[in-house]
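One protein chain omitted, others in place.
== subunit A ==
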Amino acid sequence: MACATGPDPPGDSSGDGGGEERPAWDNRLQYLLSCVGFAVGLGNFWRFPYLCQTYGGGTFLIPYLIALVFEGIPLFHIELAIGQRLRRGSIGVWMAISPYLGGVGLGCLTVSFLVSLYYNTILTWVLWYLLNSFQHPLPWSACPLDLNRTGQAICSLWPARDGPPVPGLVEECRDSSAVSYFWYRQTLNITADISDSGSVQWQLLVCLAASWAVLYLCVIRGIETTGKAIYFTALFPYLVLTIFLIRGLTLPGATQGLVYLFTPDMQVLWNPRVWLDAATQIFFSLSLAFGGHIAFASYNPPRNNCERDAVAIALVNSMTSLYASIAVFSVLGFKAVNDHGRCLDGNILRLINAFDLPDQSISRDDYTAVLARLNVSRPEWVAGLHLDACRLEDFLEKSAAGTGLAFIVFAEAVLHMPGAPGWAVLFFGMLFTLGLSSMFGNMESVITPLLDLGVMPRGVPKELLTGLACLVCFLSATCFTLQSGSYWLEIFDHYAAPLNLIFFAFFEVVGVVYVYGMKRFCDDIAWMTGRRPGLYWQVTWKVVSPLLLLTIFVAYISLLASTPPSYKAWNPQYEQFPSRQEKPYPGWVQAICVLLSFLPALSVPAVTLVQLLARRRRKQQDVQQDMGPKLQDGGVC
C-alpha cells in the first residue's frame, strides 16, 4: 500500500501557501508559450550559431540532434511529468518523491536564484542599448572627440593608419573601434583587472532598477500576470527574427555568410569537444534542471498530455535555434563583405596615392590583378606601403559568441543598414523580450517553491512575496554594475550554473527512475496522458540519460580542471591593445569560483544528512513512547 512516500502529506490538499486553489493557466497556449519562452532565450541567439560555425556548420547538427533525442527530450519529459503529477514546485516535488532528495529542489532554487541575478544584468545591458537606439546617428557609430577637436575629418571605424597619429579622437576609441569603445568604456566603464572593482556605474544601476521593475510588473501575481505578458514576450522575438531574416537575406553578402555557416566539415566529429559542447548546449538551451518547467507544469490540469508537450517544445526550441542562426549569419555575412570591401578600398586608395594613378581607375574586382602587376614592376614600393591582407575568410571568422556577438558585432552590422536606428531598436527589443521570457521561468522556479513551502504567513498577499524576491535579487545584482561587473558575470556564467545543473539533472533522472520507481512513474504517466510510455522512453530514462549525464559531468569537470582559469581583460595600456589581455584569476577569485561550482550541489548531501538525523531522532522518540498503549497507525511505513 502506498503511504508515507506518497504524493500528499495529509492535511495539505492544495499546493498553495495561501490555502487557496492552486492557480491555473487560462488556456493551454499560455502554458506552451511559457515553456517555449523559458527554453528559448539568449543562448539560442548567440551561442548556437557560434557553435555551428566553430564546429563546421552542418556537421554540428549531427551531435546536436543525437543529444536532443537521447538527453534533452527524455529529461524534459520527466520534468513536465513530475511537475504535473505532483503539482508542486521543485522543492515540494522532491520532498514528495523522497524526503532524502529534498536537497535537489533546494539546490535548483539556489541555482535559479544565482542565474536570475546575472541573467537580468545582461538584460540591463540590452535595455541600455535599447534606450540609446532612439537617436540618429547611433552613439556607437563614431568616436567621441577629444578636447582639442582636431583630427581627420573621417571618423572612421578603422584605426588611422596613414601618417602621423591623429589628434582629436579619444585615444582608446581610435585604437580599437567606436563600437568596442561604446561597449567597454561608455557602457561598462570596465577596469583593467578584476581585483580593481571601481565604482558603481549609475547609468547601469538605473537600468538595472528598470529591468527588475519591468520583471516585477510581469511576475507580480505569478502565472496570472506572466500568462498575459508571455503572449507578447514569446511571440515578438519570432516576428523580429523573421524581419531580420528577410532583411538579411536581401543584403549583399548574405549567401557568403550562410555558406560559411553551413559548410560541413566531417573531420570535426572526431573531436570529443564537439560532443561535449552539443550535449551541454542542448541541456542549457532547454533550461533543464532549473525547476522552472516543473513549476510551470504544476499549474496544469492533471490530465494533460505532457509527452506531446515535451516533444513539441523541445523541437520548437531547436527549430528556433536554427532559424536564429540563419538570420544571424546572413547579417554577419553582410557585415563581413562590407568590411572586406572597405579594406579593399583602403588599399586601393593607398595604391592610387602612391603610384599617382587616375582616380577610380582600380575597382574592387581589378584590385588583385593590378596589385600583382605593380608587385612585379615595383615590388619595393608596394612592400613599403604595408597594405593589409584583405581576405574575406578573415572577416567571416570574426564572429563571436555571447555578449560580443550582440553588443559589438551585431551593433556594428546594424550601423551599415539603411535606417540604422530602427533596426537597432528592433534588434535590442527582440533581445530584451527573449531574455524577459526566460526570466519569467527563472523567477517562477524561485517563487513557486517558496510559495509551496509556505514561507510567508497566510494572510500575506502573493504580490508581497514576489516583490520581496525581486527586491532581494535587485540588491544582490548591484555588484554587477561595478566597473569589474562583467568579469564577475562571466564567472557566474561559467561556474555557478553548468556543473550544478548537470549534477541536479542526474539526480532528477536517478531519483525519479530508481527512487520513485519506474513502474509507478509509468503508471502516473498512463493516468495523465492515457498511454503508457514506450520502449524509447524507458530505455533512455533507465540507462542512456543517466550514463550520458555522468559522462558529461566527468568530462566537464576534467575540462575545467585542465585549463587554468583565466579571463580576458580590456586593458588600454596593453601592448597588443585592442586585443584583450589574458590574465589568470587571483587566488581569492578562484576560491569563489570553486565555491560557486560546488555550494549549491552540497545541498543534496546536506538535506539527506538532516533528514537522516531527524528520522533517527523520531525513531528514538517513538521507542520511548512505546511504553504507553500502541496507537493504531494504519500506514505500513
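Assume contacts are C-beta pairs under 8 Å (C-beta built on N, C-alpha and C of every residue); 3 or more make two chains touch, one makes a residue touch a chain; residues count from 1.
Simple rule for what comes next: contacts and distances are computed from a predicted model.
One chain of the assembly is not displayed; among "Integrator complex subunit 9", "Guanine nucleotide-binding protein G(I)/G(S)/G(T) subunit beta-1", "Collectrin" or "Nucleolar protein 6", its UniProt protein name is "Collectrin".
Within the full complex, the residue among A:Pro252, A:Pro272 or A:Pro301 touching the omitted chain is A:Pro301. Contact with the omitted chain, checked across A:Thr54, A:Ser98 or A:Thr225, is made by A:Thr225. Considering the full assembly, A:Leu349 is the residue among A:Leu29, A:Leu315, A:Leu349 or A:Ala383 that touches the omitted chain. Note on the undisplayed chain: of the listed residues A:Leu217, A:Ile557 or A:Leu595, the one touching it is A:Leu217.
Residues 1-3, 6-8, 10-11, 13-15, 21-22, 85, 87, 128, 131-132, 134-135, 144-145, 149-156, 166-168, 206-207, 209-210, 213-214, 216-217, 220-221, 225, 301-303, 345-346, 349, 352-353, 356-360, 461, 463, 527, 632-635 are the ones on subunit A that touch the missing chain.
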